[in-house]
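Encoded as C-alpha coordinates, here's the structure I'll be asking about.
Omission of a single protein chain aside, the complex is shown with its protein chains in their original locations.
Labels A, B, C, D and E are assigned to the chains in the order they are written; within every chain, residues are numbered from 1.
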Amino acid sequence: MMSKIVRTQANFLYPLILIFGFYIVMHGHLTPGGGFQGGAVIATGIALVVVAYGYEKIKRWIKKTHLTAAEGIGLLCFIITAFIGIGTSFFYNFLANSGLIFGESIPYGINPGYLNTAGTLPIMNLAVGIEVLGGLGAIILYMMAYGREVSE
Amino acid sequence: MIFNLPFITVVIVIMFGLYAMVFRRNLIKVVIGLDLVESAVNLFLVSLGYVKGGVAPIYTNAPSTDMVLPTPQALTLTSIVIGVATTAMLLSFCILIYRYYGTLDTRKARRLRE
Amino acid sequence: MIDVWLLASLVFVILILLAIARVVAGPTLADRVVALDTINTLMVAVMIILSVVYSEAIYVDIAIVYALLSFVATLYIARYMEGGI
Amino acid sequence: MLVDYVIWIFLGIGLTFNTLGVIGLLRFPDVYTRLHAATKATTFGSIFTSLAVVVLSFWKYLAVQYTAGLSMGVHTIIAIMCLLLTNPVGAHAIARAAHRSGVKPKVAVVDRLEEVGK
Amino acid sequence: MRNIAMIAVFAILLSFFMYIALNPADFGYSGEGLNFGHPRFTDMDDYFIHNAQNQTASNNVVTSIVFDYRGFDTLGEATVLFTAVLGVGLGLRMLRGDEDDE
Partner (left out) sequence: MIEDIIHVLILAGLIVTAYLAVKLRDLLAAAVVLGVFSFLLSLEFYILQAPDVAIAEAGIGAGLTTAIFVIAVKKTARWEVEE
(Lines give C-alpha, C1' and ligand atoms only; values in the text may rest on other atoms or scores of the structure.)
Protein backbone atom coordinates (compact mmCIF):
# COMPACT_ATOMS: atom_id res chain seq x y z
CA MET A 1 0.00 0.00 0.00
CA MET A 2 1.43 3.35 -0.97
CA SER A 3 0.96 6.69 0.78
CA LYS A 4 -2.38 8.40 1.26
CA ILE A 5 -1.75 10.97 -1.47
CA VAL A 6 -1.28 8.26 -4.08
CA ARG A 7 -4.35 6.35 -2.90
CA THR A 8 -6.60 9.42 -3.05
CA GLN A 9 -5.34 10.29 -6.48
CA ALA A 10 -5.85 6.70 -7.65
CA ASN A 11 -9.45 6.89 -6.42
CA PHE A 12 -9.96 10.02 -8.46
CA LEU A 13 -8.07 8.87 -11.55
CA TYR A 14 -9.45 5.35 -11.96
CA PRO A 15 -12.95 6.41 -13.18
CA LEU A 16 -11.28 8.90 -15.50
CA ILE A 17 -9.13 6.17 -17.08
CA LEU A 18 -12.20 3.93 -17.36
CA ILE A 19 -14.21 6.63 -19.15
CA PHE A 20 -11.36 7.50 -21.47
CA GLY A 21 -10.75 3.85 -22.33
CA PHE A 22 -14.43 3.41 -23.14
CA TYR A 23 -14.24 6.52 -25.34
CA ILE A 24 -11.29 5.05 -27.21
CA VAL A 25 -13.08 1.74 -27.69
CA MET A 26 -16.36 3.21 -28.91
CA HIS A 27 -14.82 5.81 -31.21
CA GLY A 28 -12.50 3.28 -32.79
CA HIS A 29 -13.98 3.80 -36.24
CA LEU A 30 -13.67 7.59 -36.16
CA THR A 31 -10.49 8.47 -34.28
CA PRO A 32 -7.27 6.54 -33.71
CA GLY A 33 -8.00 3.76 -31.32
CA GLY A 34 -10.06 0.64 -31.15
CA GLY A 35 -10.39 -2.54 -29.18
CA PHE A 36 -6.73 -3.27 -28.51
CA GLN A 37 -5.82 0.23 -27.42
CA GLY A 38 -8.87 0.84 -25.25
CA GLY A 39 -8.48 -2.53 -23.56
CA ALA A 40 -4.83 -1.80 -22.85
CA VAL A 41 -5.74 1.59 -21.35
CA ILE A 42 -8.32 0.06 -19.00
CA ALA A 43 -5.89 -2.75 -18.04
CA THR A 44 -3.32 -0.11 -17.15
CA GLY A 45 -5.96 1.46 -14.91
CA ILE A 46 -6.28 -1.88 -13.13
CA ALA A 47 -2.50 -1.93 -12.75
CA LEU A 48 -2.67 1.56 -11.21
CA VAL A 49 -5.20 0.48 -8.59
CA VAL A 50 -3.20 -2.65 -7.82
CA VAL A 51 0.01 -0.74 -7.20
CA ALA A 52 -1.72 1.96 -5.18
CA TYR A 53 -3.58 -0.34 -2.78
CA GLY A 54 -1.46 -3.46 -2.74
CA TYR A 55 -2.58 -6.91 -3.81
CA GLU A 56 -3.89 -7.94 -0.42
CA LYS A 57 -6.71 -5.39 -0.48
CA ILE A 58 -7.35 -5.57 -4.20
CA LYS A 59 -8.05 -9.28 -4.33
CA ARG A 60 -11.41 -8.76 -2.63
CA TRP A 61 -12.56 -6.24 -5.22
CA ILE A 62 -11.16 -7.51 -8.50
CA LYS A 63 -11.10 -11.27 -8.85
CA LYS A 64 -9.00 -13.15 -11.35
CA THR A 65 -11.83 -15.47 -12.28
CA HIS A 66 -13.98 -12.52 -13.33
CA LEU A 67 -11.23 -11.20 -15.57
CA THR A 68 -10.60 -14.54 -17.26
CA ALA A 69 -14.36 -14.96 -17.69
CA ALA A 70 -14.48 -11.51 -19.33
CA GLU A 71 -11.71 -12.63 -21.66
CA GLY A 72 -13.62 -15.73 -22.74
CA ILE A 73 -16.85 -13.81 -23.18
CA GLY A 74 -15.13 -11.24 -25.36
CA LEU A 75 -13.55 -13.88 -27.60
CA LEU A 76 -16.90 -15.67 -27.89
CA CYS A 77 -18.75 -12.46 -28.84
CA PHE A 78 -16.11 -11.71 -31.45
CA ILE A 79 -16.47 -15.13 -33.09
CA ILE A 80 -20.28 -15.00 -32.95
CA THR A 81 -20.35 -11.57 -34.60
CA ALA A 82 -18.08 -12.93 -37.29
CA PHE A 83 -20.31 -15.98 -37.78
CA ILE A 84 -23.56 -14.06 -38.30
CA GLY A 85 -22.42 -12.89 -41.71
CA ILE A 86 -21.67 -16.46 -42.83
CA GLY A 87 -24.39 -16.22 -45.50
CA THR A 88 -21.98 -14.27 -47.68
CA SER A 89 -18.63 -14.95 -46.09
CA PHE A 90 -16.92 -15.15 -42.75
CA PHE A 91 -16.35 -11.65 -41.32
CA TYR A 92 -18.95 -10.14 -43.68
CA ASN A 93 -20.04 -6.70 -42.56
CA PHE A 94 -23.79 -7.24 -42.77
CA LEU A 95 -24.82 -4.14 -40.84
CA ALA A 96 -23.03 -1.51 -42.90
CA ASN A 97 -25.26 0.84 -44.93
CA SER A 98 -28.35 -1.07 -43.83
CA GLY A 99 -30.08 1.59 -41.76
CA LEU A 100 -30.21 -0.48 -38.58
CA ILE A 101 -28.10 0.18 -35.49
CA PHE A 102 -24.64 1.44 -36.49
CA GLY A 103 -25.96 1.25 -40.04
CA GLU A 104 -25.90 4.76 -41.46
CA SER A 105 -23.79 5.50 -44.50
CA ILE A 106 -21.27 8.29 -44.70
CA PRO A 107 -20.30 10.54 -47.61
CA TYR A 108 -17.15 9.84 -49.53
CA GLY A 109 -14.14 11.95 -48.68
CA ILE A 110 -13.20 14.09 -45.71
CA ASN A 111 -16.02 14.48 -43.20
CA PRO A 112 -16.28 15.10 -39.46
CA GLY A 113 -17.55 11.57 -38.82
CA TYR A 114 -20.70 10.26 -37.17
CA LEU A 115 -20.95 7.74 -34.36
CA ASN A 116 -23.84 5.76 -35.82
CA THR A 117 -21.93 4.24 -38.74
CA ALA A 118 -19.62 1.37 -39.63
CA GLY A 119 -21.86 -1.67 -39.12
CA THR A 120 -20.32 -4.48 -37.14
CA LEU A 121 -17.02 -2.71 -36.48
CA PRO A 122 -18.09 -1.03 -33.18
CA ILE A 123 -19.54 -4.33 -31.92
CA MET A 124 -16.28 -6.14 -32.70
CA ASN A 125 -14.35 -3.27 -31.12
CA LEU A 126 -16.35 -3.71 -27.92
CA ALA A 127 -15.83 -7.48 -27.91
CA VAL A 128 -12.09 -7.24 -28.50
CA GLY A 129 -11.85 -4.47 -25.92
CA ILE A 130 -13.45 -6.69 -23.29
CA GLU A 131 -11.13 -9.52 -24.26
CA VAL A 132 -7.91 -7.49 -24.10
CA LEU A 133 -8.99 -5.88 -20.82
CA GLY A 134 -9.58 -9.27 -19.28
CA GLY A 135 -6.39 -10.79 -20.61
CA LEU A 136 -3.91 -8.10 -19.66
CA GLY A 137 -5.57 -7.44 -16.28
CA ALA A 138 -5.46 -11.16 -15.52
CA ILE A 139 -1.75 -11.26 -16.42
CA ILE A 140 -1.02 -8.42 -13.98
CA LEU A 141 -3.04 -10.03 -11.20
CA TYR A 142 -1.52 -13.49 -11.74
CA MET A 143 1.99 -12.11 -11.64
CA MET A 144 1.22 -10.17 -8.49
CA ALA A 145 -0.46 -13.12 -6.79
CA TYR A 146 1.84 -16.11 -7.19
CA GLY A 147 5.50 -16.57 -6.53
CA ARG A 148 5.58 -14.47 -3.40
CA GLU A 149 8.27 -14.85 -0.80
CA VAL A 150 7.26 -18.09 0.86
CA SER A 151 8.60 -18.70 4.35
CA GLU A 152 10.49 -21.92 3.87
CA MET B 1 17.15 13.69 -47.93
CA ILE B 2 16.89 11.19 -45.09
CA PHE B 3 17.86 8.21 -47.26
CA ASN B 4 17.61 4.91 -45.40
CA LEU B 5 18.27 5.90 -41.83
CA PRO B 6 15.24 4.14 -40.26
CA PHE B 7 16.27 0.85 -41.85
CA ILE B 8 19.83 1.24 -40.58
CA THR B 9 18.45 1.92 -37.11
CA VAL B 10 16.37 -1.24 -37.38
CA VAL B 11 19.47 -3.24 -38.30
CA ILE B 12 21.50 -1.87 -35.38
CA VAL B 13 18.73 -2.46 -32.83
CA ILE B 14 18.21 -6.01 -34.12
CA MET B 15 21.92 -6.70 -33.73
CA PHE B 16 21.85 -5.40 -30.15
CA GLY B 17 18.88 -7.64 -29.38
CA LEU B 18 20.55 -10.68 -30.95
CA TYR B 19 23.71 -9.98 -28.95
CA ALA B 20 21.69 -9.90 -25.74
CA MET B 21 19.88 -13.09 -26.67
CA VAL B 22 23.00 -15.05 -27.59
CA PHE B 23 25.83 -13.85 -25.32
CA ARG B 24 24.09 -12.81 -22.12
CA ARG B 25 23.40 -15.56 -19.61
CA ASN B 26 20.78 -13.88 -17.47
CA LEU B 27 17.30 -14.94 -18.55
CA ILE B 28 15.65 -11.55 -17.99
CA LYS B 29 18.34 -10.02 -20.20
CA VAL B 30 17.38 -12.53 -22.87
CA VAL B 31 13.76 -11.41 -22.59
CA ILE B 32 14.88 -7.78 -22.91
CA GLY B 33 16.74 -8.70 -26.09
CA LEU B 34 13.64 -10.38 -27.48
CA ASP B 35 11.63 -7.25 -26.72
CA LEU B 36 14.17 -5.12 -28.56
CA VAL B 37 14.05 -7.34 -31.66
CA GLU B 38 10.26 -7.26 -31.69
CA SER B 39 10.16 -3.45 -31.38
CA ALA B 40 12.67 -3.16 -34.22
CA VAL B 41 10.54 -5.34 -36.47
CA ASN B 42 7.52 -3.17 -35.67
CA LEU B 43 9.50 -0.08 -36.63
CA PHE B 44 10.58 -1.78 -39.86
CA LEU B 45 6.99 -2.57 -40.83
CA VAL B 46 5.69 0.91 -40.13
CA SER B 47 8.56 2.69 -41.87
CA LEU B 48 8.07 0.41 -44.89
CA GLY B 49 4.61 1.84 -45.39
CA TYR B 50 5.53 5.50 -45.05
CA VAL B 51 4.85 7.79 -47.99
CA LYS B 52 6.57 11.12 -48.10
CA GLY B 53 4.06 13.89 -47.47
CA GLY B 54 1.25 11.51 -46.60
CA VAL B 55 -1.20 11.84 -43.74
CA ALA B 56 -2.60 9.16 -41.45
CA PRO B 57 -5.22 6.88 -43.05
CA ILE B 58 -8.17 8.40 -41.16
CA TYR B 59 -10.75 10.48 -42.97
CA THR B 60 -12.00 12.34 -39.90
CA ASN B 61 -10.99 15.99 -40.36
CA ALA B 62 -7.96 15.02 -42.43
CA PRO B 63 -6.00 17.85 -44.09
CA SER B 64 -5.72 15.97 -47.38
CA THR B 65 -6.48 12.58 -48.93
CA ASP B 66 -2.89 11.66 -49.76
CA MET B 67 -2.45 8.85 -47.25
CA VAL B 68 0.25 6.47 -46.06
CA LEU B 69 -0.24 2.74 -46.55
CA PRO B 70 -2.67 1.31 -43.97
CA THR B 71 -1.93 -2.42 -44.17
CA PRO B 72 1.47 -2.47 -42.37
CA GLN B 73 -0.06 -0.43 -39.56
CA ALA B 74 -2.84 -2.98 -39.10
CA LEU B 75 -0.36 -5.85 -38.99
CA THR B 76 1.84 -3.98 -36.52
CA LEU B 77 -1.17 -3.40 -34.30
CA THR B 78 -1.75 -7.13 -33.86
CA SER B 79 1.99 -7.71 -33.48
CA ILE B 80 2.26 -5.40 -30.47
CA VAL B 81 -0.43 -7.19 -28.45
CA ILE B 82 1.07 -10.59 -29.27
CA GLY B 83 4.44 -9.22 -28.18
CA VAL B 84 3.27 -8.16 -24.72
CA ALA B 85 1.50 -11.50 -24.21
CA THR B 86 4.60 -13.52 -25.07
CA THR B 87 6.78 -11.25 -22.93
CA ALA B 88 4.54 -11.83 -19.92
CA MET B 89 4.59 -15.58 -20.50
CA LEU B 90 8.41 -15.68 -20.73
CA LEU B 91 8.75 -13.62 -17.57
CA SER B 92 6.44 -15.97 -15.70
CA PHE B 93 8.65 -18.84 -16.83
CA CYS B 94 11.62 -16.87 -15.49
CA ILE B 95 9.91 -16.66 -12.11
CA LEU B 96 9.28 -20.43 -12.19
CA ILE B 97 12.91 -21.21 -13.05
CA TYR B 98 14.20 -18.93 -10.32
CA ARG B 99 11.93 -20.56 -7.79
CA TYR B 100 13.00 -24.09 -8.71
CA TYR B 101 16.72 -23.62 -9.30
CA GLY B 102 17.55 -20.56 -7.21
CA THR B 103 19.32 -18.81 -10.04
CA LEU B 104 18.68 -17.18 -13.38
CA ASP B 105 22.02 -18.10 -14.93
CA THR B 106 21.39 -20.49 -17.79
CA ARG B 107 24.50 -22.64 -17.29
CA LYS B 108 24.03 -23.00 -13.54
CA ALA B 109 20.38 -23.86 -13.94
CA ARG B 110 21.23 -26.51 -16.49
CA ARG B 111 23.98 -27.96 -14.31
CA LEU B 112 21.83 -28.15 -11.20
CA ARG B 113 19.36 -30.44 -12.86
CA GLU B 114 21.78 -33.22 -13.59
CA MET C 1 3.46 30.48 -38.88
CA ILE C 2 4.23 26.77 -39.25
CA ASP C 3 7.94 27.36 -38.85
CA VAL C 4 7.51 28.55 -35.27
CA TRP C 5 5.83 25.29 -34.25
CA LEU C 6 8.41 23.14 -36.03
CA LEU C 7 11.23 25.04 -34.34
CA ALA C 8 9.53 24.59 -30.98
CA SER C 9 9.23 20.84 -31.53
CA LEU C 10 12.89 20.68 -32.56
CA VAL C 11 13.86 22.38 -29.30
CA PHE C 12 11.70 19.88 -27.42
CA VAL C 13 13.35 16.90 -29.09
CA ILE C 14 16.79 18.29 -28.19
CA LEU C 15 15.62 18.66 -24.60
CA ILE C 16 14.45 15.04 -24.61
CA LEU C 17 17.91 13.96 -25.78
CA LEU C 18 19.51 15.98 -22.97
CA ALA C 19 17.24 14.23 -20.47
CA ILE C 20 18.38 10.91 -21.95
CA ALA C 21 21.91 12.02 -21.09
CA ARG C 22 20.82 12.03 -17.45
CA VAL C 23 19.40 8.53 -17.93
CA VAL C 24 22.78 7.43 -19.26
CA ALA C 25 24.83 9.10 -16.53
CA GLY C 26 22.57 8.79 -13.50
CA PRO C 27 24.48 7.16 -10.67
CA THR C 28 21.50 5.78 -8.75
CA LEU C 29 18.16 4.38 -9.80
CA ALA C 30 16.26 7.41 -8.48
CA ASP C 31 18.07 9.72 -10.90
CA ARG C 32 17.01 7.57 -13.81
CA VAL C 33 13.41 7.58 -12.65
CA VAL C 34 13.45 11.38 -12.33
CA ALA C 35 14.71 11.60 -15.90
CA LEU C 36 11.96 9.21 -17.00
CA ASP C 37 9.33 11.44 -15.43
CA THR C 38 10.78 14.51 -17.14
CA ILE C 39 10.76 12.70 -20.49
CA ASN C 40 7.06 11.89 -19.95
CA THR C 41 6.14 15.54 -19.51
CA LEU C 42 8.23 16.71 -22.44
CA MET C 43 6.74 13.97 -24.64
CA VAL C 44 3.17 15.12 -23.92
CA ALA C 45 4.12 18.69 -24.82
CA VAL C 46 5.86 17.76 -28.05
CA MET C 47 2.95 15.57 -29.15
CA ILE C 48 0.49 18.40 -28.64
CA ILE C 49 2.72 20.76 -30.60
CA LEU C 50 3.24 18.31 -33.47
CA SER C 51 -0.53 17.95 -33.85
CA VAL C 52 -0.53 21.62 -34.86
CA VAL C 53 2.32 21.01 -37.30
CA TYR C 54 0.41 18.23 -39.06
CA SER C 55 -2.92 20.11 -38.55
CA GLU C 56 -4.68 16.96 -37.35
CA ALA C 57 -7.08 17.43 -34.45
CA ILE C 58 -7.32 13.72 -33.65
CA TYR C 59 -3.65 13.35 -32.75
CA VAL C 60 -4.17 14.98 -29.35
CA ASP C 61 -5.70 11.72 -28.09
CA ILE C 62 -2.26 10.14 -28.02
CA ALA C 63 -1.03 12.93 -25.75
CA ILE C 64 -3.97 12.32 -23.40
CA VAL C 65 -3.15 8.60 -23.24
CA TYR C 66 0.46 9.46 -22.42
CA ALA C 67 -0.45 11.95 -19.72
CA LEU C 68 -2.83 9.47 -18.10
CA LEU C 69 -0.82 6.29 -18.28
CA SER C 70 2.88 6.91 -18.34
CA PHE C 71 3.19 7.59 -14.63
CA VAL C 72 2.02 4.10 -13.76
CA ALA C 73 5.55 2.89 -14.58
CA THR C 74 6.91 5.56 -12.22
CA LEU C 75 4.61 4.34 -9.47
CA TYR C 76 5.73 0.74 -9.92
CA ILE C 77 9.40 1.60 -9.67
CA ALA C 78 8.77 3.84 -6.67
CA ARG C 79 6.91 0.98 -5.02
CA TYR C 80 9.88 -1.27 -5.67
CA MET C 81 12.23 1.27 -4.12
CA GLU C 82 10.05 1.56 -1.03
CA GLY C 83 10.53 -2.16 -0.62
CA GLY C 84 7.72 -4.45 -1.57
CA ILE C 85 5.15 -4.94 -4.27
CA MET D 1 -1.81 40.30 -35.48
CA LEU D 2 -2.54 40.11 -31.76
CA VAL D 3 -3.10 36.37 -31.66
CA ASP D 4 0.31 35.71 -33.15
CA TYR D 5 1.98 37.78 -30.46
CA VAL D 6 0.05 35.99 -27.72
CA ILE D 7 1.07 32.60 -29.14
CA TRP D 8 4.70 33.64 -29.44
CA ILE D 9 4.77 34.90 -25.86
CA PHE D 10 3.24 31.66 -24.58
CA LEU D 11 5.65 29.53 -26.60
CA GLY D 12 8.59 31.59 -25.42
CA ILE D 13 7.62 31.26 -21.76
CA GLY D 14 7.09 27.52 -22.14
CA LEU D 15 10.34 26.85 -23.97
CA THR D 16 12.32 28.96 -21.50
CA PHE D 17 11.01 27.12 -18.49
CA ASN D 18 11.44 23.71 -20.08
CA THR D 19 15.04 24.51 -20.96
CA LEU D 20 15.70 25.71 -17.42
CA GLY D 21 14.18 22.54 -16.01
CA VAL D 22 16.31 20.26 -18.16
CA ILE D 23 19.46 22.27 -17.34
CA GLY D 24 18.61 21.86 -13.67
CA LEU D 25 18.14 18.14 -14.22
CA LEU D 26 21.62 17.95 -15.69
CA ARG D 27 23.50 20.26 -13.33
CA PHE D 28 22.12 19.84 -9.82
CA PRO D 29 24.02 17.67 -7.34
CA ASP D 30 21.58 15.12 -5.89
CA VAL D 31 18.20 13.47 -6.45
CA TYR D 32 15.95 15.87 -4.56
CA THR D 33 17.19 19.07 -6.18
CA ARG D 34 17.02 17.42 -9.58
CA LEU D 35 13.44 16.38 -8.86
CA HIS D 36 12.63 19.92 -7.77
CA ALA D 37 13.98 21.48 -10.94
CA ALA D 38 12.70 18.91 -13.40
CA THR D 39 9.15 18.42 -12.19
CA LYS D 40 8.12 21.97 -11.33
CA ALA D 41 9.74 23.74 -14.25
CA THR D 42 8.76 21.28 -16.96
CA THR D 43 5.16 21.05 -15.79
CA PHE D 44 4.84 24.85 -15.86
CA GLY D 45 6.48 25.10 -19.27
CA SER D 46 4.44 22.31 -20.83
CA ILE D 47 1.23 23.92 -19.61
CA PHE D 48 2.20 27.16 -21.32
CA THR D 49 3.12 25.57 -24.65
CA SER D 50 -0.18 23.69 -24.58
CA LEU D 51 -2.01 26.93 -23.84
CA ALA D 52 -0.52 28.32 -27.03
CA VAL D 53 -2.12 25.42 -28.92
CA VAL D 54 -5.46 26.10 -27.19
CA VAL D 55 -5.36 29.78 -28.18
CA LEU D 56 -4.49 28.94 -31.78
CA SER D 57 -7.20 26.31 -32.18
CA PHE D 58 -9.98 28.43 -30.64
CA TRP D 59 -8.92 31.39 -32.74
CA LYS D 60 -9.04 29.24 -35.87
CA TYR D 61 -12.49 27.96 -34.89
CA LEU D 62 -13.87 31.46 -34.34
CA ALA D 63 -12.20 33.41 -37.12
CA VAL D 64 -11.52 31.00 -39.99
CA GLN D 65 -14.44 28.59 -39.28
CA TYR D 66 -12.05 25.64 -38.98
CA THR D 67 -14.49 23.13 -37.54
CA ALA D 68 -11.94 20.74 -36.06
CA GLY D 69 -10.52 23.56 -33.94
CA LEU D 70 -13.15 23.17 -31.24
CA SER D 71 -12.44 19.50 -30.56
CA MET D 72 -8.71 20.15 -30.73
CA GLY D 73 -8.90 22.90 -28.12
CA VAL D 74 -11.12 20.89 -25.79
CA HIS D 75 -8.91 17.81 -26.04
CA THR D 76 -5.84 19.89 -25.35
CA ILE D 77 -7.50 21.26 -22.22
CA ILE D 78 -8.24 17.68 -21.14
CA ALA D 79 -4.58 16.78 -21.70
CA ILE D 80 -3.51 19.73 -19.53
CA MET D 81 -5.86 18.59 -16.78
CA CYS D 82 -4.44 15.06 -16.91
CA LEU D 83 -0.91 16.44 -16.75
CA LEU D 84 -1.86 18.51 -13.71
CA LEU D 85 -3.39 15.48 -12.03
CA THR D 86 -0.66 12.95 -12.58
CA ASN D 87 2.62 14.84 -12.49
CA PRO D 88 2.83 16.03 -8.83
CA VAL D 89 1.80 12.62 -7.51
CA GLY D 90 4.55 10.91 -9.47
CA ALA D 91 7.10 13.38 -8.08
CA HIS D 92 5.80 12.76 -4.55
CA ALA D 93 6.11 9.00 -4.98
CA ILE D 94 9.67 9.26 -6.31
CA ALA D 95 10.80 11.55 -3.49
CA ARG D 96 9.27 9.38 -0.78
CA ALA D 97 10.68 6.19 -2.27
CA ALA D 98 14.15 7.72 -2.66
CA HIS D 99 14.14 8.86 0.95
CA ARG D 100 13.02 5.45 2.15
CA SER D 101 15.55 3.59 0.06
CA GLY D 102 18.37 5.47 1.76
CA VAL D 103 19.38 8.20 -0.68
CA LYS D 104 20.70 11.10 1.40
CA PRO D 105 20.51 14.78 0.42
CA LYS D 106 23.99 15.90 -0.46
CA VAL D 107 24.36 19.31 1.14
CA ALA D 108 21.39 19.32 3.53
CA VAL D 109 21.83 20.74 7.01
CA VAL D 110 18.64 19.37 8.56
CA ASP D 111 16.46 16.42 7.56
CA ARG D 112 13.01 16.83 9.14
CA LEU D 113 11.47 13.75 7.51
CA GLU D 114 14.02 11.45 9.06
CA GLU D 115 13.45 13.02 12.49
CA VAL D 116 9.72 12.45 12.18
CA GLY D 117 10.22 8.91 10.96
CA LYS D 118 12.21 7.90 14.01
CA MET E 1 36.68 -21.02 -30.40
CA ARG E 2 32.98 -20.82 -29.84
CA ASN E 3 33.16 -17.06 -29.43
CA ILE E 4 35.03 -16.66 -32.68
CA ALA E 5 32.43 -18.70 -34.53
CA MET E 6 29.67 -16.60 -32.99
CA ILE E 7 31.42 -13.39 -33.98
CA ALA E 8 31.74 -14.66 -37.54
CA VAL E 9 28.04 -15.49 -37.66
CA PHE E 10 27.26 -12.03 -36.30
CA ALA E 11 29.46 -10.37 -38.92
CA ILE E 12 27.77 -12.29 -41.72
CA LEU E 13 24.31 -11.40 -40.41
CA LEU E 14 25.24 -7.74 -39.98
CA SER E 15 26.66 -7.47 -43.48
CA PHE E 16 23.58 -9.15 -44.94
CA PHE E 17 21.18 -6.84 -43.11
CA MET E 18 23.23 -3.80 -43.97
CA TYR E 19 23.26 -4.84 -47.62
CA ILE E 20 19.49 -5.02 -47.58
CA ALA E 21 19.12 -1.72 -45.76
CA LEU E 22 21.65 0.24 -47.77
CA ASN E 23 21.18 -1.08 -51.28
CA PRO E 24 17.55 -2.06 -51.55
CA ALA E 25 16.98 -1.32 -55.21
CA ASP E 26 18.75 -4.50 -56.33
CA PHE E 27 17.11 -6.84 -53.88
CA GLY E 28 14.92 -9.14 -55.91
CA TYR E 29 13.21 -6.33 -57.74
CA SER E 30 14.30 -4.32 -60.72
CA GLY E 31 12.38 -1.14 -60.69
CA GLU E 32 11.85 1.74 -58.38
CA GLY E 33 13.10 -0.31 -55.46
CA LEU E 34 12.50 -0.45 -51.74
CA ASN E 35 13.44 3.15 -51.08
CA PHE E 36 12.25 4.86 -47.97
CA GLY E 37 9.35 7.08 -48.89
CA HIS E 38 8.57 5.27 -52.13
CA PRO E 39 6.88 2.00 -51.23
CA ARG E 40 6.63 -0.76 -53.77
CA PHE E 41 3.35 -2.58 -53.56
CA THR E 42 0.45 -0.18 -53.48
CA ASP E 43 -2.39 -1.93 -55.34
CA MET E 44 -3.95 -3.50 -52.25
CA ASP E 45 -3.50 -0.38 -50.18
CA ASP E 46 -4.98 1.81 -52.91
CA TYR E 47 -8.00 -0.50 -53.00
CA PHE E 48 -8.40 -0.26 -49.24
CA ILE E 49 -8.01 3.50 -49.12
CA HIS E 50 -10.47 4.15 -51.93
CA ASN E 51 -13.14 1.59 -51.07
CA ALA E 52 -13.14 1.29 -47.30
CA GLN E 53 -15.46 4.24 -46.82
CA ASN E 54 -18.10 2.89 -49.17
CA GLN E 55 -17.95 -0.76 -48.23
CA THR E 56 -17.67 -0.60 -44.45
CA ALA E 57 -18.86 2.97 -43.76
CA SER E 58 -15.88 3.57 -41.48
CA ASN E 59 -13.68 6.64 -41.43
CA ASN E 60 -10.68 4.88 -39.94
CA VAL E 61 -9.15 2.71 -42.64
CA VAL E 62 -6.89 0.83 -40.20
CA THR E 63 -9.86 -0.33 -38.11
CA SER E 64 -11.72 -1.48 -41.19
CA ILE E 65 -8.69 -3.52 -42.25
CA VAL E 66 -8.16 -5.01 -38.80
CA PHE E 67 -11.74 -6.07 -38.22
CA ASP E 68 -13.18 -6.53 -41.68
CA TYR E 69 -10.82 -7.16 -44.55
CA ARG E 70 -8.23 -9.12 -42.62
CA GLY E 71 -10.30 -10.38 -39.73
CA PHE E 72 -8.56 -13.74 -39.63
CA ASP E 73 -5.37 -12.08 -38.39
CA THR E 74 -7.30 -10.57 -35.51
CA LEU E 75 -8.89 -13.94 -34.75
CA GLY E 76 -5.46 -15.55 -34.54
CA GLU E 77 -4.18 -12.71 -32.39
CA ALA E 78 -7.07 -13.10 -29.96
CA THR E 79 -6.38 -16.82 -29.76
CA VAL E 80 -2.70 -16.19 -29.04
CA LEU E 81 -3.59 -13.74 -26.26
CA PHE E 82 -6.02 -16.25 -24.75
CA THR E 83 -3.41 -19.00 -24.85
CA ALA E 84 -0.75 -16.76 -23.31
CA VAL E 85 -2.99 -15.85 -20.38
CA LEU E 86 -3.79 -19.54 -19.94
CA GLY E 87 -0.07 -20.34 -19.93
CA VAL E 88 0.74 -17.64 -17.38
CA GLY E 89 -2.04 -18.81 -15.08
CA LEU E 90 -1.24 -22.51 -15.31
CA GLY E 91 2.51 -21.98 -15.01
CA LEU E 92 2.39 -19.72 -12.00
CA ARG E 93 -0.24 -21.85 -10.29
CA MET E 94 2.39 -24.61 -10.05
CA LEU E 95 4.18 -22.56 -7.40
CA ARG E 96 2.94 -23.31 -3.94
CA GLY E 97 2.15 -19.76 -2.99
CA ASP E 98 0.06 -18.70 -0.06
CA GLU E 99 -2.98 -18.22 -2.24
CA ASP E 100 -6.55 -18.40 -1.05
CA ASP E 101 -8.42 -18.13 -4.31
CA GLU E 102 -12.01 -19.08 -3.87
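Going forward, a residue touches a chain if its C-beta (ideal position, glycine included) is under 8 Å from a C-beta of that chain, and two chains touch if they have at least 3 such contacts.
In this text, all values refer to a predicted model and were calculated from it rather than measured experimentally.
By the touch rule set out above, chain A reaches the unshown chain at residues 24, 32-34, 36-37, 40-41, 43-44, 47, 51, 136, 139-140, 143-144, 147-148. Listed here are the chain C residues that touch the chain not shown: 3, 6-7, 9-10, 13-14, 16-17, 20, 23-24, 29, 32-33, 35-36, 39-40, 43, 46-47, 50, 54, 58-59, 61-62, 65-66, 69-70, 72-73, 76-77, 80, 85. For chain B, the residues in touch with the chain missing from this view are 1-2, 5-6, 9, 12-13, 16-17, 19-20, 24, 26, 28-29, 32-33, 35-36, 39, 42-43, 46-47, 50, 54-56, 58, 68, 73, 76-77, 80-81, 84, 87-88, 91-92, 94-95, 98, 103-105.
Everything that follows uses one rule, which is that only the chains that are shown with their structure count from here on.
Taking the definition of touch as given, a chain qualifies here only if it contacts chain B and chain D alike; those chains are A, C. Here B-C and C-D are compared, and the pair linked by more C-beta contacts is C-D. The centroid of the Cα atoms in chain C and the matching centroid in chain E are 26 Å apart. Within chain D, the positions touching two or more other chains are listed as 67-68, 71, 82, 86, 89, 93, 96. Residue positions 56, 58-62, 77-78, 81, 85, 88, 92, 95-96, 99 of chain B are each in touch with at least two other chains.
Contact residues of chain B toward chain A in the complex are 56, 58-62, 65, 77-78, 80-81, 84-85, 88, 91-92, 95-96, 99.
Residues 58-59, 61-62, 64-65, 68-69, 72, 75-76, 78-79, 82, 85 of chain C are the ones that touch chain A when the two sit in their complex.
Those residues of chain E that touch chain A in the complex are listed here as 53-60, 62-64, 66-68, 71-72, 74-75, 78-79, 81-82, 84-85, 88-89, 92-93, 95-99, 101.
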